[in-house]
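Only one protein chain is missing; all other protein chains are in place.
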Amino acid sequence: MMEHPRAGLPIVTLEGVTKRFPGIVANDRVDLDICAGEVHVLLGENGAGKSTLIAMLSGLQQPDGGRILIDGAEVPIRSPSHALSLGIGTVFQHNMLVPTLTVAENLALGGRWWKRPRTAELAARVAEIARPLGIEINLGARVSELSLGEQQQVEIVRALLRDSRLLILDEATSMLTPKGIAELGALMRRLVERGLAVVFITHKLGEAADFGDRISVLKLGRNVGEIPPERLRSLERAALVDEIVAMMFGRQAGDDAVSIPPRAANDDALLEVRNLSVAATPDAPGLDAISFAIGHGEILGIAGIDGNGQKQLAEALAGQRQAVSGSVVLAGQEINGLDVGGRRRQGLRYLTDDRLGEGTVGTFPVSINYFLKEIGEPPLWRSGVERSREIEARARELTRIYDVRTPGVSTPVGRLSGGNIQKVLIARELADGARAVIFNKPTYGLDLANTLATRQRIRDIAGQGLAVLLISTDLEELLSMCHRIAVISQGSLVGTVPNGDGAGERVGRLMIGIAA
Amino acid sequence: MGGFASDTFLAALLFGAVTAAIPLLLAGLGEQMSEKAGVLNIGIEGMMITGAYLGFVSAYYSGSFWLGFLTGAAGGVAVAALMALLCVRIGLNQIVIGIALTLGLEGLTALLHHFQFSRSYPRLPAAEVTPIPLLADIPVLGSALFRHHLIVYLAVAMVVVMIWVYRRTQFGINLQAAGDKPAALDVAGIDVIRTRTAAVLFTGGMAGLGGAYLANVGAGLFIPFITNGAGFLGIVLAMLARGQPVWVLVGALVFGGCLSMTTAAQVAGVNIPTDVIQMLPFLAVMAMLVLFGRRASLPAALGIPYERGAR
Partner (left out) sequence: MSGEAVHVRAAPLDASAGQASRRDLGRRLLITLGPILISLALAGCVLLAVGVDPLAYYGFVVERGLLSPLGLQQTLTRMAPLLFIAAGLIVAFRAGMWNLGGDGQFLLGAVAAAATAPLLVQSLPGWLALLVAFLIATVVVVIWSLVPALLRAYQGVNEIITTLMMSFLGVSLANVLVKLVFLDPGTTVPQTRTLPVGDRLPRLFETTITSGLVFGLAAIVIVHLVMTRTAFGLKLRTVGANPRAAVHAGLNVPLLTVVVFAISAGLIGMGGAIDIIGIHGNVRADWNPAYGLAVIPVVFLARMNGFAAIGFVFLLSVLSIGGESAARRLGVPQHFTLVLVSIVLITLAIAEYLDHRFNQVRRT
């Protein structure tokens, strides 16, 4: 399986590259050949070491061991500007454009400071690069006004403006629509046809199989396997996916088969939302008369492209965002008038997707983070005074029940991994009297083991008769456990589809604006 | 009350307004660059007092105003270099270090002045003015606006220079990126630390120059704590100006006008404490903040030290 490639010459070669961070080995003796004319997919779960590898190739980090060869000669990549001068351009997972500058100014970013940006020359070069690739770029537009897909195209053009021979795309599809992903695939194809090398990083098997000429699999910092072009071409897609799964997880595919929890007989609506509207803000869409009902033990999925009002819906339900009109009824009781704490006490829980940004206080201990939403409430506080022994005992209990891997309950929560922080949040939201739970992208950024565990947890609580609103941008996830799937688009629900045969296609059509 | 209406009085008032505005203008323009680049430079007051002291001492002993300005600016740059080292290079808290530098340098200059001049406060001769041909002969306005020390015209010209730098140069773009999204600047191959250091050094130079002007031309002498919050006013001007140099100039003139009225009122023999008039500019600023506060925009990464690869 490791026979040498036939096509292309290696532009960049990694030999035994090792990078350590406090407590972890992010990359452990990684060998890799990156060749011209190939889309080289780097596949791996979160924490497999993909981002660290990219950081070293783009000059942000230096390896602790091993060497990096460029055109066969050893070259330490000292800084981002050095990487650029070596012809290595990177489009990072989180976009690296300055929102307050125009596209032209962003493209000019990085010129020597004493030079004047030459607008006319820039426009000519951009046109020269972008036109054959089918990209349209409005140089005068401010970046904050562009869609995420357009911003990504600007970044790709910027990398090409620098005469990159190697283009690295880090998790480039996470923000794109299905159509945008297909367009990116076609763009990568055109780039490698012109002799560039493309490194495409993803954790999605399907994209790897669809776009890759060569696939390398990273696992726990190690390169655990490679599928060279000739073998890749000879395999059926299904067989290919099975082979990659075997490399990634060392287990059979289908672990996360569709499994919809059985519904309890009681079909009364537990959570009912009528005509909920929220005003739009400069940076977020509003909600327009959202209505739905979720029964006991039912999982209602909310599908849609990111940024269509999902977060606003979750926040409005949780009481975090002011609603203009509409009502929220939980178990027959109106909870419109209640604030976040009041709704929580009634049993409405909201698990945020932004675990570190708003879900937890990173510098606070795990124990306090369990109870962040009930500060001051008995029995952990008595007349407003903290009862540290009770808090600690209860925190230990939750840590055990929810299997949070932490050195101790006094460890700052920010030091835990994403999966364990998610467990802290789940413990907080599910403990003590939950009736309806809103999950916002519950598996976003988690590795497979934690993803599967989280999904099973959601099925379990539905099995216990709770109402679940599952917001996700991952259609497979919704199809794997929801009873019904509603589609949100520009702040309104455009349709609801019962899960079953053909549901995926119908939801997909709703998402791109075609009636199901 | 006839004194208020007379031409000479008006001219003196305007002349005083410009004189009082120049240090604020210089400090504000300087601070503006730091803030654009993402550094909240609370130490600017310390840079100004250093510039005032060194500028005065150097002008006093050499007899040259220009040497005074140069030394003052250099003093400001020296303090800024320390600030850049501590806050930009190794990322210490900008507010803590800024306050420490301000307090320490106010104390140090007072101390040095005491040991140098004991309790005497020697004066410099009046600064020579450079009248602008033709314009200087306009009644009232001529003597108020166009009969100043050359450095005044240069300070106003700096507004134009800054507009050009921010709008037209690569450095201007880099500065804005350093303040709004430093990581983007870094991966584009420009050193964020260096860009921010340059901005802080510029702030120091401008603040030092402003301090030297304040002592040598504005007051003609150095007394401890002479800057009396002028640097902090510079911070306010920069924040209110939202990245536009022109608004720093406008704000500086408004403040300068209020300060000038303090003196003018005394000359005119109006019997209200100077404190009342001293409150006016601050009241004006607070009123502006109450009215327009929501729209004040600051760089996203203001006050946050940059560390490569930090997530």
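The letters A and B name the chains in turn, as written, and every chain counts its residues from 1.
In this section, contacts are C-beta pairs under 8 Å (C-beta built on N, C-alpha and C of every residue); 3 or more make two chains touch, one makes a residue touch a chain.
Model, not experiment: these values are computed from the prediction.
Per the touch definition above, the residue from A:Ala186, A:Ala279 or A:Ile375 contacting the chain not shown is A:Ile375. Taking the complete complex into account, B:Ile97 is the one of B:Leu24, B:Val39 or B:Ile97 that touches the chain left out. Seen from subunit B, the chain kept out of the figure touches residues 40, 42, 86, 90-93, 95-97, 99-108, 110-112, 114-115, 224, 229, 232, 235-236, 239, 273, 275-276, 278-279, 282-283, 285-286, 289-290, 293-294, 296, 298. Counting over the whole complex, subunit A has residues 20-24, 45, 47, 220, 319-320, 339-341, 344, 352, 354, 357-364, 368, 372-373, 375-376, 381, 384-386, 405-408, 410-411, 415-417, 419-420, 447-450 touching the chain that is not drawn.
The rule is short, and it goes like this: only the chains that are shown with their structure count from here on.
Remark: subunit A residues 55, 58, 60-61, 79-81, 83-85, 90, 92, 96-101, 105-106, 108-117 touch subunit B in the complex. Touching subunit A in their complex are the following residues of subunit B: 168-171, 173-174, 176-177, 180-181, 183-191, 195, 308-309.
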